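A short write-up of the structure that comes next.
Just one protein chain is left out here, and the rest sit where they should.
The letters A and B name the chains in turn, as written, and every chain counts its residues from 1.
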Amino acid sequence: MNIIVCIKQVPDSTQVKVDPKTGTLIRAGVPSILNPYDHYALEKALAIKARTGAKVTVLSMGPNQAVAVLRLALALGADEGVLLSDRAFAGSDTWATAYALATAVKKIGQYDLILCGQMAIDGDTAQTGPEMAYHLNIPQITFCDSVDSDGQRVVVKKLIEGGHQMMEADLPVLITTTMPVDYVAKYPSFMAAHKAQDKQIFIWTAADIGADVHKLGLEGSPTRVSRIFPPPARQKGEMISGSAEEMAAKFVEILKKESFVK
Amino acid sequence: MAKNDLTTRNLMLDSLKQYAKNRLSHEFIREHDAKNEIPLEILKEMYDHDVLGVHLLLIPEEYGGLGGQTTEIYRVCEQLARIDLGIATGVFATFLGSDPINVGGTPEQKAKWFKKIAHENKLVAYGATEADAGSDLVSLRTRADRVEQNGQIVGYKITGSKMWISNGGVADIYTVLALAPGGPSWFIVERGTPGFTQDAHEDKHGIRLSNTAGLAFDEVYVPAENLIGLEEGKGFLQAQAVFGYTRLMVAAFGLGGGEQAVETALQYAQQRIQAGGPLAQKQGFMLKLITPHYVRFEAARAYIDWTAKQLEVNNHGLATEGAIAKLYATESGNKAAEDAIQAMGGFGYTKEFAVEKIKRDVKITCIYEGTSEVLEMTIFRGRWQEHLKSRGQFYIKQAEEFEALHAQHPDVGADSVALGFRALARVLEDCRLQKLTRHQYITFMLGDLISEAEVAAVFAKQCAEGKVTEGSRFDLNSLKVMSRVNARLSAFKIATEGMKLILGVGAAPAQELSQAVNLVGIEEKMTGLIEDEDLVSAKLREIFKA
Partner (left out) sequence: MIQVSEKCVGCGKCVSTCPFGALSLVNRKAVPNASCTMCGACVSVCPVKALSLPAQGAVKKDLSAYKGVWAFIEITDDGKSQKVRPVGFELLTKGRELADQLGEELAAVVIGDGVEKYFAELSSYGADKIYSVSSPAYHDYNTLAYTNAMVTLIKKYNPSVVLFPSTYIGRDLSPRISAELFVGLTADCTGLSIADGLLIQTRPAFGGNIMADIKCPDYRPQMSTVRPNVFKKVVTRPGSMAQVVSEVIGVPAQAGKVRIMSKYFDEVGAQEKLDEAEVVIAGGRGMKDAAGFGLLGQLAEQLGGAVGASRAAIDLGLLPKEKQVGQSGVTVAAKLYIACGISGAVQHIVGMEHSDVIIGVNKDANAPIFNVCKYGFVGDARQLLPKVVDAIKRAKAK
């Protein structure tokens, strides 16, 4: 069985700050991490590997520094990594990203199961997985919080409105994973980190995967950012300060006035 | 297998950070600090090969370790110190305790003991210090008497005692320095050997999560094969061979502890609103209590990293550089922790925040592995020789090099570094002419000034070469600003302190001396200093957001 896990390097969102004056992101010194949803997807793939002996390939697209997340994946137990890195990919929206990743998957060739985190925490779109599945002409199941496979088919627990459903699918299929509330990401031991250096990471350009350049980068991206602006200023409401007792009294007075306390 | 690359190092550090985040809460550490108790289960877990296997860093690859390079070991030390210096000390004791085997052991000894440490996750302790023999090992009292059979030495009986041994009460394997007939020698002693007992755990000011205990040896028999290197009298050389290296690790402790304290205070100050704005926005607050410390941390980081890279090429030695790194980084870390408490006011003084604990912890870094005063002396001796040998040209040459560097890279403070070197050369020469180094105080202070000058020089040079020290969170431009600040302050300190010493102990016309060290030239460089410091403050606020 061959599993491909798509992963992304993202800024550690809990540490991304916004400049209060300009409203822009402060990226200085913000560490990069493996997108947590992808981290979980990878762990699911490795659990399947442990049971079935599947080969796990990790695939990412990004600048050369993104090698760091591939190395993390290899240290955790993935077998080999592929990084798509080329200026031709810059400016890609989810459509072009999905096209590039799917084209790379075709070059990798052998696959039965593709796992993706449901979304990246720096974009929150949740589009790339389903779009890849289309390009590969395989079915998809999104928002799964458990995934299991015996090498013949896959069984998942998929979240739906107000609950969940158990589903099964024939291979090949693409699964996107959500993350359990209490998920604590695994990190490799020092020795595993050390040994991961000997595993192969292929760095591929657009030409290497034989992608149609008109479907990459800016040209392959239907969406355009036409304007960026700070959120509209609003009128402040009534401000109340004072001792906790005074404020509590005022609080209840307001609740009564607005008829939330009768 | 290849040596670890930067990506691998960062991966290890991430794993360590995550481990601490998941397992070592402030409450957990605070509780053990209060109880004065080593969390032995944590040390064992950190040694677990599937969790971290942190001790494997020090074990060569051929014995099942991962043969860590100096750079990754110091960076792990820095990160450990950020988590807790007591735990860091417990891990470090194994590193240190294994070192005599690494330096002096025969291939058979290495195979036997390293495999044991690697696979059985043994804790090691380094047994050198005695009541009368600290850094000065000459007064060693513990004896190792030969046990002979048929004219053959079959073993030794060790008698004596050791004190303040980290991991003393909990280690499985001890490397013990004792005086054999052929001279000081290292022996491997296992826990449980008859006659070998451990004293009660010390009640310490800080690093209370590390176990510190005395050791007692009453005719403890060890077979001859436990004599490291199978040759008596090599003990001092083996001990000194690793000083450059071990002191670098403690330097990283000082750096890590200090950073953690200042960052905690800064994050607090970003939230603390005073007179209509966050404390961290106040210039006075930053320039007095925060910014200068971080400038010194980046200088220390550059110097530690530079020394580490040198040690990787030339495995041992660099005793002076190791001493400079440790003196500079630990004294900076200690002072920074003190100011971190001040910066947080009443909160800093309570145990709810970690800074008061860090302050107690980090003090040890100025004491163990050579007190600051021993280091000042070591540094002074090392460089005094150079000064004499070169007929006073040692620092003049370096000044010329930095003048040339300044012409190429005018934005790293190389001009001030050069002025500092010239002032230092002049102070040393005056000390020689007036024979002032007979005063012990002068030798201490010269050691301190030398370390100021050399750290500033390495920092400026790294910036000029466009190097962002690994582990730094700043960009090159910010580091250049910091280097400018650091070089100016260091030159000023060398000139004014140097003058104070010469005028205070010896005799010289103040005016003439002031011209000789070019005090006015150094002062002129102060233009724009506060502006640069404000830039650093702004960058600090940006990086260490609440």
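Basically, a contact is a pair of C-beta atoms (placed from the backbone, for glycine too) under 8 Å apart; a residue touches a chain by one contact, two chains touch by 3 or more.
The structure presented is a predicted model; accordingly, all values stated were derived computationally and were not measured.
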Worksheet entry | Residue of A:S32, A:T125 or A:S146 in touch with the missing chain, whole complex considered | A:T125
Worksheet item: Any idea which of A:K55, A:K106 or A:H164 touches the chain not displayed?
Response: A:H164
Discussion item. Using the touch definition from the top, which of A:K55, A:H135 or A:K199 touches the missing chain?
Written reply: A:H135
Worksheet entry | Absent chain, residues of chain A that touch it | 11, 13-14, 16, 18-19, 22-25, 27-28, 63, 87, 90-91, 93-95, 98, 121-135, 139-143, 155, 159-170, 173, 179, 181-182, 214, 217-219, 221-231, 233-242, 244-245, 247-252, 254-256, 258, 260-262
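Rule of thumb we're sticking to: only the chains that are shown with their structure count from here on.
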Fill in: Residue numbers on chain A that touch chain B, as the complex places them
15, 17, 19, 26, 28-29, 67-68, 71-72, 75, 184-185, 187-191, 193-198
Worksheet item: Tell me, which parts of chain B touch chain A in their complex?
Response: 1-2, 4-5, 7-8, 10-12, 14-15, 18-19, 22, 48-54, 56-57, 66, 473-475, 539, 542-545
